[in-house]
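What follows is one structure encoded as structure tokens, with my remarks underneath.
Only one protein chain is missing; all other protein chains are in place.
So, subunit A:
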Amino acid sequence: MGELQSIPWALIAPLFIVQLILMIIALIDLSKIHATNGPKWLWVIVIIFGNLLGSIVYFIAGRKQS
């Protein structure tokens, strides 16, 4: 328990929160969008497990713009 409490959560928490927001935005966008480049379920996995990079890659490469 001491290990967990020694982590300065006040410093690191915003990092996780911003990352979580980015992930949620990407997932909302994915659920609304008509079609993506490649199968949708693959993008769900990429966004959830790809952390920061997954969401960025989805926004740049995943959205089909037409």
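The criterion applied here is as follows: a residue touches a chain if its C-beta (ideal position, glycine included) is under 8 Å from a C-beta of that chain, and two chains touch if they have at least 3 such contacts; residues count from 1.
Keep in mind that, in the parts below, contacts and distances are computed from a predicted model.
Looking at the choices "Transglutaminase", "Sarcosine oxidase subunit gamma", "ABC transporter permease" or "Binding-protein-dependent transport systems inner membrane component", the name in the UniProt record of the chain not drawn here is "ABC transporter permease". Contact between subunit A and the unshown chain involves residues 11-12, 14-15, 18-19, 21-22, 25-26, 29, 52, 55-56, 59-60, 63, 65-66.
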